[in-house]
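This structure is in structure tokens; I'll ask about it shortly.
Only one protein chain is missing; all other protein chains are in place.
Letters A and B mark the chains in the order given here, with residues in each chain numbered from 1 onward.
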Amino acid sequence: MEPIFEQFIRDLTGGFQVPFWAPMLVSLGLVLAFIALNAMFMIWLERKICGRIQRRMGPMLTGPKAWARFSMWTGGWFQTPCDSVKLLLKEDIIPAQVDRFGFMLAPVLVFMAALAVYVPLPISSTSHAQPGPIVVAVADLDIGLLYVVAITTLTILAILTAGWASNNKYSLLGGMRAGVQILSYEIPMLFALMGPMVLAGSLSLGDLVLVQHAGLFGVPLLGWFLVPSFLGAVVYLICAVAETNRPPFDMPEAEQELVAGFSTEYTAMRFAMFYLAEFSNTFVVCMIFTAVFLGGWTLPGFTPPSSVNLGFFSLPYFDLLAGMAIFFAKAYAVVLLLMWIRWTFPRLRPDHLMTFGWKFLLPLSFVNLLICIVLAAIQQIYFGGNPG
Amino acid sequence: MMRQFPANPDLTVEEFELNMGPQHPSTHGVLRLVLTMDGERVVRCKPVVGYLHRSIEKMAENRTYTQVIPVTDRLDYCTSMTSNYVYVMAVEDLADITAPPRAQYIRVIMSELNRIASHLLWYGTFALEVGATTPFIYGFRDREKVLDLFESTCGARLLYNYLRIGGVSRDLPEDFSERMLAFLDEWEPLIREYEDLLDENPIFYNRTRKVGFLSPEKALAYGVSGPNLRASGMARDVRREHPYAVYPELEFDIPVRTEGDVFARYRIRMEELRQSARILRQCAEKLPKGPYLEPQPLRMVLPEGETYVHLESPRGDIGCYLVSQGKDKPYRCKFRTPSFCHIEVFQHLVRDCLIPDIMAICASFDVVLPETDR
Partner (left out) sequence: MIYDPNPVAFWLLAAMVAGCALAVVRARKLFHAGLALVGTLFAVAGLYGLLQVWFLAAVQVLVYAGAIAIMLLFAIMLTHHMMTPDLKSLTTQPWTAAALCLMLLAILLGATLTSTWQTAPDTTLSPTWTPKSGFQVAEAVPSIKALGFRLLDPFTLPFEMVSVLILVSMIGALVVARKNPALPKAPEGREEEAP
């Protein structure tokens, strides 16, 4: 983020040196705005997709009538902004018997985790006015993948705290379920991600994408880790759905069983924090899937120029914009897949969930790791070096 | 409550009580389950009923025989037609009235349509209880079409008040048969669609197979009836055993399964949907012309006596015990409702189950609370 931001400001102002804290603040602002707006869009999309699957229209009434008349996909645009305003204005109720400290801490924690996880996610790259391609991320940490998995554990803590502090048996059960579920699924998830790590020889998400673009065995499309690490991709996707508590793995907040699970006692903005974090996390796992298995912002055999000349003016950072468009298109494709799953399947039972995770997904991720190690060895011996 | 392990008295497990309901998203209205839990495992379950008690039976004692009919609508809002029917049948039995053949057919058509509507509602809510949202909408979508048929017949979509002593309140609309057949043609293939959503889904399969097993002996001991009994391997159906109306003239099968678990109860209802469609097609073919009502005096007086009649409602064997002391109001009107028995046996099935299983088992019994509490 820093180099690109600094370069951008220098280009714009003609050599102004930004203070060291400016990129951080700008990243924070951008990520916050992205979380809020993207969650709003995703909720709207979820309602529309759900409506489509269930042969209904979804929200149609809020917003300009003319849009709704045009198509079901343009109706009801203002539903989520209205919902947000409603949640903001609602009375914030803290029940008398709750543990106030934990009750107030939990939404903050869960949102903190949702926010922090964006740091190493690379959304594009640019070589505009740079010696080589620079990955666009808040900070492309060289332990990116590990960082993402580590931060996710904070979510468990938050949910466990929410469940305990609410002083409600349903909340407690929901919190316990969430803790066990996320903790158990973290292990196959980590092992599923290890395949790509071995293939790329790196933990940095930016590196992973660049390695995929370079290709495996010299074949570009093979490089998408979806192909050599297919089992890993499947295991990761399942674990990711479980980690984000989305149906069919939404035991912690299973409405029919636990009323609303850990968020039973929450209202207004505190509830909205959980909700926002959940949608944000859903999108994050889709972003990770895109970066790790779908080649991130790259397309095989396509390298966008760093700037294009539109005749009357030259558009800089074209490769950055094109990369972002590709990245978000892929990420939203995964989002659509998750929505499809959500509105089709019944919910699992907690003990089946455990059996499935430990006895099926974990061995499968081991197999995947083995395959990836063999492939990486072949690559190293016959094609020279790690793909990276 | 502390539970000790015999081998290691130091190790104790703390049980806790969980009050599920009367306000809970999936206790179908106002059932309250007092659960003693060991973590997620149910140690004991005590259902508490009566939150929806409206004293329907007592109300019936203060109304004329005709005025009771709308009250019976409220007995079971999912199948008002059969609730109407069982009461009307009891009165006709006491007064020795036989409805004209056309009315008999209309009553059967209405019963079967209502069975479809009720089973579709059940399908939706059952799927919802196991966590699948989409089947709910599918079930309700097609139930609406059945309700359209009802609306065109008697003007109401939920509480019909359609049956009368001696017939039905008004004749079927002109094009009813065509519209019903059109609906059946359109809807019957959709049963396959419902099944596609759930049947071979491993999640659904694992959650319903071998869950909530009900043995035939126990089912009989508790008075379980209807689809729930047939899912336990007993081919018992009032329509076959004590045929009423024109059922003897109609061809239909009674689906039976021997597993006795949640999945079997689901499959039975899916099959019953098909059988109902089959009955309806025959009715549309055989529907005779003629009067639809043998008019009775508004304030009719029944001879002294008592009777018990029962019929097959979508939920099972619903009965009506009617005592007359020669006045214009019933002396006693008691309903035997299947859901009450189902709640009774349900508490034994959830023992040692997990919380999600409670939902699956409770939903699989198709318990309707207004009928239980009356």
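General remarks:
Heads up, the rule we're going with is that a contact is a pair of C-beta atoms (placed from the backbone, for glycine too) under 8 Å apart; a residue touches a chain by one contact, two chains touch by 3 or more.
For clarity, every value in this text was computed on a predicted model and none was experimentally measured.
Residue in contact with the omitted chain (choice from B:Leu158, B:Ala182 or B:Ala221): B:Ala221.
Only one of A:Tyr147, A:Trp224 or A:Phe249 touches the chain withheld from this view, namely A:Tyr147.
For the chain left out of this panel, the touching residue among B:Glu57, B:Glu129 or B:Asp357 is B:Asp357.
Residue in contact with the omitted chain (choice from B:Arg192, B:Lys210 or B:Lys286): B:Lys210. Residues of chain A that touch the chain left out of the display are 1-3, 6, 20, 99, 101-102, 105, 130-135, 139-143, 146-147, 149-151, 153-154, 156-157, 160-161, 164-165, 172, 176, 179, 183, 186, 201-204, 206-207, 210, 351.
FYI, only the chains that are shown with their structure count from here on.
Taking each chain's centre as the mean of its C-alpha atoms, chain A lies 46 Å from chain B. By the touch criterion stated above, chain B contacts chain A in their complex at residues 16, 18, 24-26, 39-40, 127-134, 137-138, 141, 197-198, 201, 203-204, 206-207, 354-359.
Listed in rising order, the residues of chain A touching chain B in the complex are 50, 53-56, 169-170, 173, 176-177, 247-248, 250-251, 254-259, 343-352.
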